[in-house]
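Just below is one structure, and these are the notes that go with it.
Moving on, here comes subunit A:
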Amino acid sequence: MKKENILSLKGLSKHFGGIKVIEDVTLEVTAGERVGLIGPNGAGKSTLFNMIAGDLEPSGGSISYFADMINRWPNYKRTEQGIVRTFQKNNLMLGLTVKENLLLVLQRIDKKHTQWWKTANKKNYPSLYEKVEKLLYEWGLQEYSQTKVQDLSYGVQRQIEIIMAIAGNPKLLLLDEPTAGMSQLETDQIISLINKLPSEVTIMMIEHDIEVLFGNMDRVIVLHAGTLIADGSPEEVRVNPDVKEIYMGKEEAANA
Partner candidate 1 sequence: MKKGPIKGTLLFLLMVLVPFFLSIYYVNILSEILILGVFAVSLNILVGQTGMVSLGHAAFFGAGAYATGLAAIKFSTNIFVTLGIGLLFAFLLALIIGLLSTKAHGFYFLMLTLACSQIFYSLVYQWTTVTGGSNGLSGIAPLDVFGDIRLSNQVFVYYFILVVMAILLFLLSRFLHSPLGSVFIGIKENEERMKSIGYNTALYKNISFLISGTMGGLAGGLYVIFNGFISPTDVYWTASGSVLIMVLIGGVGTLWGPVIGAAFIVILETIVSSYTENWMMIIGTAFILFVIFAPNGIVGIFNRAKRIVVKQQKIEHKEPNIIPIKQQTKMDG
Partner candidate 2 sequence: MKNFKRNGFVLILLVLLLSACSSGAINTTTSKEKTKEKTDDNSPIKIGALLPSTGVYASLGENLLNGMNLYFEEQNWEVAGKKIEIIHEDTEADPQVALRKLRKLTDQDKIDILTGPVSTAVAYAIRDEVDSKKLPFLDSHAGGNDLTRSKRSDYIWRSSFSSWQIGHSMGEWAYKNVGKKIYVTAADYAFGHEVAEAFKEAYTKAGGQIAGEVYPPLGNNDYSSYLGKMNKEGIDGIYAFYAGSDAVRFVQQYDQYGLKEKIPLIGSGWLTAEDVRPQQANSPDGIKASIFWDYSLDTKENQTFIKAYEKKYNKRASIESAEGYDAAMILAEAINKLKGDVSDPDKLIEAMSSVEINSPRGPIKFDKDTHNVIQNLYIVETGIVNGKTENKVIDTIPQVVDPGK
């Protein structure tokens, strides 16, 4: 049984003024795939995500999601249909509690968000509140349930960033450097939780930590200066000479 394509990009490009940030990127992702995205700073990884998620309008090319051309879909509609993303920098409702942040996601999934006549509490919306509590329990964050997000450490905020995306019923999950700025322990936690996601969820993940990527992804894509220079299994990419020269070389030089 051949799996259908969840996402296909054709000749996608993005220009800011005269600068070509993404140039003619074509790629296909099949449902259930786990795809890693790497490339040096400024390669256009986040820009690519922004276009897929609908936060940026492409300058050219097309984006298809299942059978639909979604170029003109606004971002919220893409999210409704299952394209859910996280942000490179934490992007949360800082003044609200952890629970409230999650409720905002889940009440939309449960189609309760247009109800205005009942107070939002556990009595009126038992299943909604149970789901939130279950999520917090799974991630071991019960103790922060009533804490305002702005009062939490960066690492915990990062986890919530990811939980919010996962809670949003993704079919295609776009993770923009989920482990950035986190300790090794936290990184491991997050990766193992991502790995526990149901296998039908397609994941695309931008990551700087190459080892994390190579160890957990089915396929790795390398972007450089807005163009796609390698696409294949982690092993193939690892030995790709172009990648070695352009990306790894620099990285190692920087680390040395």
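How these were chosen: all candidates are chains of the complex that A comes from, given by their letters.
Basically, a residue touches a chain if its C-beta (ideal position, glycine included) is under 8 Å from a C-beta of that chain, and two chains touch if they have at least 3 such contacts; residues count from 1.
Because the structure is a prediction, the values reported are computed rather than measured.
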| item | value |
| --- | --- |
| Result, touching chain for subunit A in the complex among 1 or 2 | 1 |
| Complex interface listing, subunit A residues touching candidate 1 | 53, 55, 74-77, 79-80, 84-85, 87, 91-97, 99-100, 103-105, 107-108, 112-121, 125, 146, 164, 168 |
